[in-house]
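Rest of the complex left out; these chains stay put.
A and B are the chain letters, set down in written order, and residue numbers restart from 1 in every chain.
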Amino acid sequence: MAKSTQLIDNEVFRAYATYAAIVLIKMMLMSLITAYFRITRKAFANPEDTASFGKGDSAKKFLRTDADVERVRRGHLNDLENIVPFFGIGLLYALCGPDLSTALLHFRIFTGARILHTFAYLIPLPQPGRGLSWAVGYAVTISMAYKVLSKALYL
Amino acid sequence: MAKSTQLIDNEVFRAYATYAAIVLIKMMLMSLITAYFRITRKAFANPEDTASFGKGDSAKKFLRTDADVERVRRGHLNDLENIVPFFGIGLLYALCGPDLSTALLHFRIFTGARILHTFAYLIPLPQPGRGLSWAVGYAVTISMAYKVLSKALYL
């Protein structure tokens, strides 16, 4: 009956839950940053979003793309492409019973790399800043996937 | 041995599984709606998709964007950006042992808000209909994340 509260008593799973929640919240923040840039840059995708600026041509000119908005959106999509695999593979990894210290190392490096990646994308930092932070997060996820497949493989 | 069937006996986890499945199916429906608009509007993204309309220029004119197709696609991407965090944070939340009634409240409000969001996007409803339904779902997810972090925090 209390099964669902027992998993969360496991230290590796608690660490996973903590870092998974942090990176998912970080990903959600991209929505707020997109909204901020859409409003300050007056660059919208939907006609109904520009209704408060008047009707007809005076509103239609705000239906446009803006370089800053598109940059945040690319960062958001990159988060989806990388944080979603981390969440999924990380969950399976946490259930594979890794050492706590090894697991923490994976979770902390991934989380740090993705936060760096966001700053590198939004500031933007010169390359290879963004590329390297992306690669580090990618490598951490692959490392966890290797552990999952070597521990759980059942084809 | 039967661990995997015991988690599903937990009422909070069953509620999570139910609402998570509903919003994921809702998200999947966006693919069908996109396909419907692509076919009825004759607006495709890949040359091979237009082959049945003939060859050369007669087919090439269907390689275009259409306002309705793009609207559904934006709705689909917004679902990915919001339903994925709900799925992930909601799973961790359900494993944190919340009260059943509190959990149900979170799951029901999120699910209702996202269904409203889809209607607001596709009809479309005037703002702030879509904005509010987005914000409600967002706030529910943040509320669950707060519970996860306060219960499981292990940095």
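What we mean here is this: contacts are C-beta pairs under 8 Å (C-beta built on N, C-alpha and C of every residue); 3 or more make two chains touch, one makes a residue touch a chain.
Remember, it's a predicted structure, so these values are computed and weren't measured experimentally.
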Total copies in the full complex, given that 2 are placed here: 3
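Convention: only the chains that are shown with their structure count from here on.
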Centroid distance [mean C-alpha coordinates] between chain B and chain A, Å: 16
For the chain A and chain B complex, residues of the former touching the latter: 1-5, 7-8, 11, 13-15, 17-18, 20-22, 24-25, 27-28, 30-31, 45-46, 48-49, 51-52, 76-77, 80, 84, 87, 91
Residue ranges of chain B in contact with chain A within the complex: 3, 6-7, 9-10, 12-13, 71, 74, 77, 80-82, 84-85, 88-89, 91-92, 94-97, 124-127, 130, 138, 141-142, 145, 148-149, 151-155
